[in-house]
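Removed from the display is one protein chain of the complex; every other protein chain stays in position.
Per-chain numbering from 1; labels A and B assigned in written order.
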Amino acid sequence: MGRYVVRRLLQMIPVFIGSTLLIFLMVNVMGDPIAGLCGDKQCDAATSAQLKKEFGLDKPVWQQYLTYMGHVFTGDFGTAFNGQKVTELMATAFPVTIRLTIVAILIEIVVGITLGVITGLKRGRPVDTSVLLLSLVVISVPTFVTGLLLQLLLGVEWGWIKPSVSTDAGFGELIVPGLVLASVSLAYVTRLTRTSIAENRRSDYVRTAVAKGLPRQRVIVRHLLRNSLIPVVTFIGTDIGALMGGAIVTERIFNIHGVGYQLYQGILRQNTQTVVGFVTVLVLVFLVANLLVDLLYAVLDPRIRYA
Amino acid sequence: MRGATHARWAACAAAVALAATACGGGDSGSDSGGSGDGGAVLSSSWGDPQNPLEPANTNEVQGGKVLDMIFRSLKKYNPETGKAEDMLAEKIDTSDSQNFTVTVKDGWTFSNGEKVTAQSFVDAWNYGASLKNNQKNAYFFGYIDGYDKTHPDDGSKQTADTLSGLKVTGPRTFTVKLNQKFSTFPDTLGYPAYAPLPQAFFKDHSGWLKKPVGNGPYTIESYTKGSQMALKKWDGYNGPDKAQNGGVTLKVYTDNNTAYTDLMAGNLDLVDDVPAAQLKNVKNDLGGRYINSPAGIIQTLAFPFYDKNWNKAGAEKVRTGLSRAIDRDQITETIFQKTRTPATDWTSPVLGKEGGFQDGLCGDACDYDPAAAKKLIKEGGGLPGGQIKITYNADTGSHKQWIDAVCNSINNALDNDKACVGNPVGTFADFRSQITAKKMSGPFRAGWQMDYPLIQNFLQPLYYTNASSNDGKWSNKDFDKLVNEANAETDTTKAIEKFQAAEKVVRDNMAAIPLWYQNGSAGYSERLSNVKLNPFSVPVYNEIKVG
Partner (left out) sequence: MPESQEPEGAIAGTGAGGAMDLAVSEATTLEKGPDGTGPQDRPRSLWSDAWRDLRRNPVFIISALVIVFLVVISLWPSLIASQNPLKCDLSKAQEGSQPGHPFGFDGQGCDVYTRTVYGARTSVTVGVCATLGVAILGSVLGGLAGFFGGFSDSILSRTTDIFFAIPVVLGGLVLLSVVTSSTVWPVIGFMVLLGWPQISRIARGSVITAKQNDYVQAARALGASNSRLLLRHIAPNAVAPVIVVATIALGTYISLEATLSYLGVGLKPPTVSWGIDISAASAYIRNAPHMLLWPAGALAVTVLAFIMLGDAVRDALDPKLR
């Protein structure tokens, strides 16, 4: 397994180069970022030429990319248009977003899997139907609306929470935003678990375990759940990156200055340095998350081995 | 927070029953920053400034807000009338509208103790005008002699670091030589780009940027980029407009709707940009704690005059016809809940009558009349290609809503479902670069927020041949001539008459369709009083009273 992990880590290098290059090109294709810097006015030609020079935008793309990568390896992720170092932006944005993601993932795991097990065991019963209807609401009503309504109800009407998250963004403050962020994924996790459980419930090893007289709890957790988790774990693994980089709506509603927001701003302002920097880190997160998922496969199903 | 408020009211009710003293004053303590005698601190919504906070580099409202609190220039625009009034200027003399002598008042200092002298202004202006400093407002210094050397626009190398038109003649006096006659030049000097700068700005630039130092009624106590800035009342401030509160905490909100919700929940004192969708609820949510006052902003639809279809004979009839197909009253009422006023000229009501605003100058051409619209468009040869696409950027503001409404109005007037459709562009930068590259094929959104309250600022930058914001590349000899004459005119009243004559040329050609004047809107908490917005739609922070 050690060799397997090393090989996977080595594979990260080409992925890293490929994705940074891809993102770099994409931001470049978007056009001239300087045009948006002067408000509704047109930047005068001299100033925009000067700005381009300063941000290195006057050089050919491949040269920009090489310079950029050279800097990245020395830990310099460049400067955003407002004069702030991208590393500074990351240092403020990532901790908040990581906390938010942890909250969301925990909610997905605890609530999603619990609901999935219950509905999987009680297929067709009222509890199953209610959960299905709830999932439908979550899928068809935009997060924006659910977030806003929760914010109004809990924040303004009942006064349980503050409507916006403070700069420190502690775990306590992030529970409601985390729930909103996790809501759509919750529907996925619940239904994936439900289906797996329903499928495996009739399998012979469960029947055997029940026949052996094992306590119900133990059968469900050790035998049934464990064998049903692979699709769920895969989904959550793919979801981590989406939650981190795609929390734009949630971060906006609750005024969280996290990765989603910075990335969105960077994209709209076509700030190559910010976008590539943030995406680079996200790619690393993806790679690690997917590696962990693949390692978990073997834990959940010992028949799966790694060379 | 809301819970806490309830609890306090309950306590008050109990206290009243026990014949104790009034509870009204208790409110001021609810914000963490309350500081005894100087008055309490208020919190206000803010947006992350797009550029570093240098005076000559800040061209949007959010950065402007801060500069307005920490800087005072030669002139200041009266928050109510918009008139330019002397602030640091003792006098600005001229005999020919081209050479000005400025005398700076005595006794002003920066908050770090340094004296504000004539040199502070000249250094600041030279910095702003010098190409190598990348200042985006450099063009403001374009009227000053020598600008072509410090900021050559043709791409050649900069040959001077300082403007030859600026000369310090004494500790408190300097002269300004312009490269053309410009009678209202002194009135432009209230713009933040003309602020004086302390030596610290030049000596320790990065240190200054982390915590800017100015000469205004507030000083910056702490600044966390991207999240908040705490400003404190500067006790040493000697100007006439001292802060009436202990300070202002600006909190960055990424969505004005969140700020509004925070205001409702009692976590925020002032929101200076009420989201359009909430305007209907404002009365309910805030009672009377809402202001809606005119600002120097006008929204128009510009046309690509580089496109033959829009520049041929008769095209002005099509443009006028389109203008008459837009039901401005209905749109401003329904979409904007009357926070916009239908436009009847190309300037803004904040200029006032004497400033050149002329209600109804547009005349019939801005009146909704479907029959006339149809007729005019037919006479003008119909819509180019049978359909117009109104281009706008989708990333900021709620442009989609009003563009859709404008298109529906045009479609209804012309009895054609597909006469007009919106054409969104993903990012503002892309929108701007398409405009710069002359890629527009039909009308596009154009908004103009004045830099200074002068009729000149509403006309020259937008419609003068090759002017900086003449996005449609409209060009008209009569208009240019009238503007030149107006600028050379030493008598203000006559100058304004000339500008209005020029504005009529804009009207007769329908160079751009005026849509509506934008108001500033703000909501505030029960703790605040005397809240006002200036003509730039920025709250007049120093006059706000807390508690």
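Note that a contact is a pair of C-beta atoms (placed from the backbone, for glycine too) under 8 Å apart; a residue touches a chain by one contact, two chains touch by 3 or more.
Just so you know, these numbers come straight off a predicted model, no measurement behind them.
Visitor: Pick out which of A:L9, A:A91, A:L136 or A:L292 touches the chain that's been left out of the picture.
Guide: Within the whole complex, the residue contacting the unshown chain is A:L136.
Visitor: Of the listed residues B:Q158, B:Q199, B:S227 or B:N412, which contacts the missing chain in the full complex?
Guide: Touching the chain that is not displayed is residue B:N412.
Visitor: Residue by residue, what part of chain B touches the chain that was omitted?
Guide: The list for chain B reads 275-278, 280-281, 327, 330-331, 334-335, 393-395, 398, 400-401, 404-405, 407-409, 411-412, 417-418, 421-427, 430.
Visitor: Tell me where the left-out chain touches chain A, residue by residue.
Guide: Those residues of chain A that touch the unshown chain are 4, 11, 14-15, 18-19, 22-23, 26-27, 29-30, 132, 135-137, 139-142, 144-145, 148-149, 152, 184, 187-188, 191-192, 195-196, 199-200, 202-208, 222-223, 226-227, 230-231, 233-235, 237-238, 241-242, 245-246, 248, 263-264, 267, 275, 279, 282-283, 286-287, 290, 293-294, 297-298, 301-307.
Here is the rule we use: only the chains that are shown with their structure count from here on.
Visitor: Please give the residue numbers of chain B that touch chain A in the complex, ascending.
Guide: Interface residues on the chain B side: 1-4, 6, 48-52, 59-60, 131-132, 134-136, 138-139, 151-155, 209, 224-228, 252-255, 257-259, 261-262, 264-265, 267, 395, 427-433, 435-436, 446-449, 461, 468-469, 471.
Visitor: In the complex formed with chain B, which residues of chain A make contact?
Guide: Chain A residues touching chain B: 30-47, 49-51, 54, 81-84, 88-89, 92, 148, 151-152, 155-160, 162-164, 167, 251-255, 257, 261, 265, 267-270.
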